[in-house]
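A protein chain is absent from this complex, but the other protein chains hold their places.
Our next item is chain A:
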Amino acid sequence: MSKTKRKIKTIKIDADKCNGCRACEIACSGFHSTPKYDIINPARSRIQVITHRLKNIWLPVFAGEYTPAECMGRDIYVIDGKEYGECAFCRQPCPSRDLFKEPDSKLPLKCDMCEDDPPQKEPLCVQVCLNNVLVYEEREVEEDDVFKSDMMEMSIKSVVDSYGLDNVVATLARMSEKS
């Protein structure tokens, strides 16, 4: 069976070490400007340090996938006696807040781990964080190239639950004709 190698990129965030300086935001916005570093604007950064100074909360959060709908059910975390806001840990640009959106166009932003050519040794936010709050780790995983029929079946079942089997079959038929 053939195998595929995949690189997993992780930034470990040791929030307890964060001194709230926001150098990460500055570096991120500079790196993603054109030409590189000519424009600085932390509001464009794909990492934001969520800050409530008097509550001892300094929480670096990275921009994730855009979602067109906001959550109806939300969570409030209390950790070590500190209450975090209901969107504190969320990575998603969404309609409920202006975080992780271009300030002018409101287009969503997403962390791309500073993909570059030639590659950066590590994302820029990690490079400028001199207190080692952000630590970059990379690992390679090797996976069998298997057709995961069970996962596919599970996915289709959820679509069927939503739209009914007849509609799904009709849609699949139409799609196969087009292709």
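One rule holds for everything that comes next: a residue touches a chain if its C-beta (ideal position, glycine included) is under 8 Å from a C-beta of that chain, and two chains touch if they have at least 3 such contacts; residues count from 1.
Please note the rule applied: contacts and distances are computed from a predicted model.
S.K.: Which of "Transporter", "Biotin synthase auxiliary protein", "Peptide/nickel transport system permease protein" or "Oxidoreductase YdhV" is the UniProt protein name of the chain not shown?
M.R.: UniProt lists the chain that is not shown as "Oxidoreductase YdhV".
S.K.: From the list A:1, A:69, A:130 or A:146, pick the residue that touches the absent chain.
M.R.: In the full complex, the listed residue that touches the missing chain is A:130.
S.K.: Decide which residue listed in A:11, A:27 or A:61 touches the omitted chain of the complex.
M.R.: Looking across A:11, A:27 or A:61, the contact with the absent chain belongs to A:27.
S.K.: Contacts of chain A with the missing chain: which residues?
M.R.: Here the touching residues of chain A are 19-23, 26-27, 30, 33, 35-44, 51-56, 58, 103, 128, 130-131.
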